[in-house]
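One structure below.
What you see is the complex with one protein chain gone and the rest in place.
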Amino acid sequence: MSGSIGSTLRLTLFGRSHGPSVGMTLTGVPAGKTVSMDELQAFLKRRAPGRSPLSTSRREADVPRFLSGLSGSVTDGAPITAVIDNTDVRPEDYKNLSSVPRPGHADYTAYVKYGRIESGGGQFSGRMTAALCVAGGICLQLLEQEGIRIISRIASVGAAEDCGELLSSTAQKPFPVVNDACGEAMQQAILQAKAAGDSLGGTIQCRVLGLPAGVGEPLFGGLEGRISAAVFGIPAVKGVSFGSGFAGTRLRGSENNDLFMIKNGKIVTKTNHCGGILGGISTGMYIDLHVAVKPTPSISLPQESIDLEKMQPVTLKISGRHDPCIVPRAVPCVEAAAAFAVYDALLESRKEQTWN
Amino acid sequence: MSGSIGSTLRLTLFGRSHGPSVGMTLTGVPAGKTVSMDELQAFLKRRAPGRSPLSTSRREADVPRFLSGLSGSVTDGAPITAVIDNTDVRPEDYKNLSSVPRPGHADYTAYVKYGRIESGGGQFSGRMTAALCVAGGICLQLLEQEGIRIISRIASVGAAEDCGELLSSTAQKPFPVVNDACGEAMQQAILQAKAAGDSLGGTIQCRVLGLPAGVGEPLFGGLEGRISAAVFGIPAVKGVSFGSGFAGTRLRGSENNDLFMIKNGKIVTKTNHCGGILGGISTGMYIDLHVAVKPTPSISLPQESIDLEKMQPVTLKISGRHDPCIVPRAVPCVEAAAAFAVYDALLESRKEQTWN
Amino acid sequence: MSGSIGSTLRLTLFGRSHGPSVGMTLTGVPAGKTVSMDELQAFLKRRAPGRSPLSTSRREADVPRFLSGLSGSVTDGAPITAVIDNTDVRPEDYKNLSSVPRPGHADYTAYVKYGRIESGGGQFSGRMTAALCVAGGICLQLLEQEGIRIISRIASVGAAEDCGELLSSTAQKPFPVVNDACGEAMQQAILQAKAAGDSLGGTIQCRVLGLPAGVGEPLFGGLEGRISAAVFGIPAVKGVSFGSGFAGTRLRGSENNDLFMIKNGKIVTKTNHCGGILGGISTGMYIDLHVAVKPTPSISLPQESIDLEKMQPVTLKISGRHDPCIVPRAVPCVEAAAAFAVYDALLESRKEQTWN
Partner (left out) sequence: MSGSIGSTLRLTLFGRSHGPSVGMTLTGVPAGKTVSMDELQAFLKRRAPGRSPLSTSRREADVPRFLSGLSGSVTDGAPITAVIDNTDVRPEDYKNLSSVPRPGHADYTAYVKYGRIESGGGQFSGRMTAALCVAGGICLQLLEQEGIRIISRIASVGAAEDCGELLSSTAQKPFPVVNDACGEAMQQAILQAKAAGDSLGGTIQCRVLGLPAGVGEPLFGGLEGRISAAVFGIPAVKGVSFGSGFAGTRLRGSENNDLFMIKNGKIVTKTNHCGGILGGISTGMYIDLHVAVKPTPSISLPQESIDLEKMQPVTLKISGRHDPCIVPRAVPCVEAAAAFAVYDALLESRKEQTWN
């Protein structure tokens, strides 16, 4: 099942960082749906590198070519396959790493599993998320056609937190936070870490708006499991929580329970500590999740490692291009992963509801 | 895919809280493996209700009957199917709830999806985890036969935290913590919440010891995604993190990266902030995860809800039996889910390594 | 994936011939569907042994007990699990076979794969089709609620063929053929083979009536592949063809092509050599398939085999109860397999059509 996910939809990512291209094959999308290439390109641009001093200087146009599944801009029922060519590859940056695993990267585990360290992270590279964003960007558009929107923000970078509630899209902002003053502090922290040859992590909050009640399934088919399985597919993600999450474990039941009430003739909950999911199924409130992104493992500071061939300790200094904080570019990736999982669950739920 | 999970292994839970039984069907277990019924029963006992003043007074023997897959105590290659009869069912406790959803439970979402509120939570009930523990208890034994062990503890209840590092099993303790004094404080907190008609949540830490490096896959086949998908199948789980998790997002890369070193001729990392997983693949260090369990939604305090048929606000008072804190009984459930996911990944990884 | 099949629906058969029970777990059936137990029982009776001199004298009531998935007679969205107890087990009949594989049976391959010959065929036994018929019998009812019916007949036994076209159900007949005189000759042939200590095979024709055009998918999702994968799950099936099948390979294109015409305002084909399937998708005409069932491998005549432990040739004489011709009892099994595959494809197709 390597690299694949989903039930009604099924997504496979392929390619590698320093190979000819990365890409994806997505099956199960209904025929007859319109996909706007402009919108997709705008979405991909949010993830693309090289746009600010906060991110790697590697530049990729990230323009997907569709090999299958779209006739013009309409889905035709065949599997959707798209590739993004790797145009700015500099494998020479990675040459000296061939037998020395970078701490915090997949180099060592790749070596154990596949027998070698792949240049630039290979199929483990963050670049694979460009392909994820093609799939997720399509799902986002198809969800929007159903009145469902996904918004997100950087909730924290290191110790610096955003303020305010996430109520509308931050996608148009160069630094996607609710409160720009908080965002300014985060950016300062990133630049300081960069200056120190170091890196920062952070958290991302993501919300799904407009999802009707009744989507999802009990137990292993629940929305939490579906969404987390997709989000953990993003390299560097180390935690996922829904609603009040870890903080909610410090509340009492009487505080954490969301009371039901009628508002404008509709059943809603007064609070949304459950993150819009009860028993794995959507309540009709917004889905709410937080994602932990670890500090970028590539840092310029010297680090201890091992030469795997000589079995000797070495001090490693990484000189390739890298982001001092991956969190800003991970924001659209979280949206993409969530969009995939939610659209998959929605398709499944439609099937049941129709049938009855 | 309702209720099913896994790739090489495939697990389906069936039944419901107040029906004749709960059970599971597990495919993909190799033939010729020995399963000790005594060990399995001892494991199930850790989850079973009615053992202490901290848990529901519902009593169930929780003895699985195997309908398929075992010839004597040896797996025979057929799907393993086991059922646990529901012997202490009192549906009358739940009668008055039939059109009033309990806050924090799946009643409302079940009503939307299936058209009715099932007595005792139906297929959403915590009782379904008895079936999960049968499957997971088998996987635990098969992992142990490979030298892989899973240990866990209550890491916190409400604001009360355990101290000390999780190094060995707490399974023999009536209250599974590392530091019993800390455990005492947690139990006091639970009793206080119970006395107040309220409930508490908490967190569980789980470690997988002895897993060799190289198990897992990149991207969607990664261990984080596999394990979290299984753990989120446990009702009441709202968050899963690996290694330094959410706290690790506040560290710098130079602090969070795990440096490689040679110890006794083996490659290890000095720290284990990555939770034993890099690029979705095991590093050879222990797997380390934390799980957030929400406060039990069933509380005795009056709560606002809606009569779904009359579309009127009502005040609800829950009188059925329930745990003031589900965390202690969720500990073996987390082990079971982790054991299933890890054994599944291990089987897949063996295939590849042999083949080469 | 051992023992499992399906995409939207997913069916797992479990148990074994001489164990406590056989059974099945079926996921993906929509909630709120009514299943008549009387109808299901009547369907199972068509497969049950011991009803005529033509079949084994083993008698089984074949009454399924539902452990999950039905609340009363209505599907409740949980996986459907049912078991049929094995009540008339005589393992002593099989004792002398423990190291000598019966020709034509799975004894030898079971020995190689699982290390032993299972009494009575174990999980390879024709008895497993009782569980298949529970799943298929449910699917048949749910298809009928959509106006889709499945009919079938014995098309041949040995060299004796049925005459006439299969236009209506033969389910009420003790020997399910279109032309009873032909059926009489078949039965004589079976009795003669039985008297000679020998056995016969035959073919079964099955038709699906009322399936709308547009169900199925291209390539690997096609109806032929879906149906054949289910039908080959029936032990003793060695061939499956659709429409003109193997005979159609002797026609020219101009003879085999089905010309389109308008009839009562609807598009139909003049002939149905394609068996109601073009490009893997239903044409709106009836689905038409033929199934080859091999002669029962259990015969009373002495046969050469090998004692696997002594690695010596032995002459084997089988004394257990067995059918001289399994074809009559395989008829409902083919219907069950086809019903499962068609209902699975129909559910998938509904999803797409609604969505658009």
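Think of it as A, B and C in the order they're written, each chain with its own count starting at 1.
Convention: a residue touches a chain if its C-beta (ideal position, glycine included) is under 8 Å from a C-beta of that chain, and two chains touch if they have at least 3 such contacts.
The model shown is predicted, which means the values in this text are computed figures rather than measured ones.
Asker: Considering the complete complex, identify which of C:31, C:299, C:331 or C:346 is in touch with the unshown chain.
Answerer: Checking the options C:31, C:299, C:331 or C:346, the one contacting the hidden chain is C:299.
Asker: Considering the complete complex, identify which of C:42, C:61 or C:267 is in touch with the unshown chain.
Answerer: Checking the options C:42, C:61 or C:267, the one contacting the hidden chain is C:267.
Asker: Of the residues C:120, C:137, C:222 or C:320, which one touches the chain left out of the display?
Answerer: Considering the complete complex, C:222 is the one touching the chain left out.
Asker: Which chain C residues touch the hidden chain?
Answerer: These residues of chain C touch the chain that is not shown: 1-5, 7, 11, 13, 101, 103-106, 108-110, 112-113, 123-124, 128, 156, 158-159, 193, 196, 198-203, 213-214, 216-222, 224-226, 228-230, 232-233, 235, 237-246, 248-262, 267, 269-270, 273-275, 278-284, 290, 292-299, 301, 303-306, 308, 311, 313, 348-349, 352.
Asker: What does the interface between chain A and the hidden chain look like in terms of residue numbers?
Answerer: Listed in rising order, the touching residues are 1-4, 10, 12-16, 19-23, 25, 27-28, 31-32, 67-69, 71, 76-81, 83, 113-115, 118, 122-123.
Just so it is clear, only the chains that are shown with their structure count from here on.
Asker: What's the distance between the Cα centroids of chain A and chain C, rounded to whole Å?
Answerer: Roughly 46 Å, centre to centre.
Asker: Rounded to the nearest whole Å, what is the centre-to-centre distance of chain B and chain C, using the mean of the C-alpha atoms as each centre?
Answerer: A distance of 39 Å separates the two centres.
Asker: From the mean C-alpha coordinate of chain A to that of chain B, what's the distance rounded to whole Å?
Answerer: Taking the mean C-alpha position of each chain, the two centres sit 26 Å apart.
Asker: Touching two or more other chains, which residues of chain A qualify?
Answerer: 218, 348, 352
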